[in-house]
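We show some of the complex, not the whole, and keep each chain where it was.
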Amino acid sequence: MVATETIFSLENPLFRTYLLHACVLSLKILAMAILTGRYRFKTKTFINPEDAISMKVKVKTDDNVERVRRAHLNDIENIPVFFVVSFAYLMTNPAVGFATMLFRAFTAARFVHTFVYAVVVIPQPARALSWGVGYAITWYMGITSILNLL
Amino acid sequence: MVATETIFSLENPLFRTYLLHACVLSLKILAMAILTGRYRFKTKTFINPEDAISMKVKVKTDDNVERVRRAHLNDIENIPVFFVVSFAYLMTNPAVGFATMLFRAFTAARFVHTFVYAVVVIPQPARALSWGVGYAITWYMGITSILNLL
């Protein structure tokens, strides 16, 4: 068994890779607020009366704004779970190249998911596939970690 | 004080238990997507036009789908907070048996919550109680950790 102090160290390349992907995904979640704001101002769609009044419009909803909000919620449902599961996965002593590939594929899949869901709407199965890649990777890492811990 | 390197180690049985429950709860959150999908296809209820068109139905909402989505959101509101608070709680040097009992009770309560909320609807106070058990445990661990850190 690799000593734990060796795992949680910046001298461990896989821990660096883990933190890097976690930070990129975190900023990606934050960026959803910019995307929502852009659509809200473009379509003058506000959900709070105090915001609508300052823009001299009525409170309303808009399909494109709701679409971005659903993509945002989908991030919130999937990415924090990835943070936890991939943290546990670090403890299974995986091959660095393989684990790095999983982290990259998950991260890329989440960016593609948002793009095809809320930036340029691309017909199914684009959204299902991009969501599915991240979903399958998280399940794989979760089950591997649980088997390692039992 | 227990040395920190002894805490974040797979040789520490409580850290193993923590990671195990965190992974199980993570996969439980992921499983909510399967439950939502099952209800969506069963009732042909889709929220995105591109999904509805491919099933030759109109966009609509359904009470059972919304119920699963609320259970999912309730997980998202409660489980990531548990990950953080129980991580800090590990540092308070709790009795292993007692801490393990808290982790198990929280995890069981979240499964029961989803079951009575979104699988077989059981009248109140079933949902309130199952939510309350997890909620009380998280508050307890959070306050204990804060007192330990001050």
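In this document, chain identifiers A and B correspond to the written order of the chains, with residue numbering beginning at 1 in each.
Note that in this section a residue touches a chain if its C-beta (ideal position, glycine included) is under 8 Å from a C-beta of that chain, and two chains touch if they have at least 3 such contacts.
Owing to the predicted nature of the structure, the values given are computational and were not obtained by experimental measurement.
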2 chains shown - copies of the sequence in the complete complex: 3
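Basically, only the chains that are shown with their structure count from here on.
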Inter-chain centre distance, chain A versus chain B - centres from mean C-alpha coordinates, in Å: 18
Footprint of chain B on chain A - complex, ascending: 1, 3-5, 8, 63, 67, 70, 76-78, 80-81, 84-85, 87-88, 91, 121, 123-124, 127, 135, 138-139, 142-143, 145-146, 149-150
Partner chain A, residues of chain B touching it in the complex: 5, 8-11, 16, 19-20, 22-24, 26-27, 29-30, 32-33, 47-51, 54, 72, 76, 80, 83
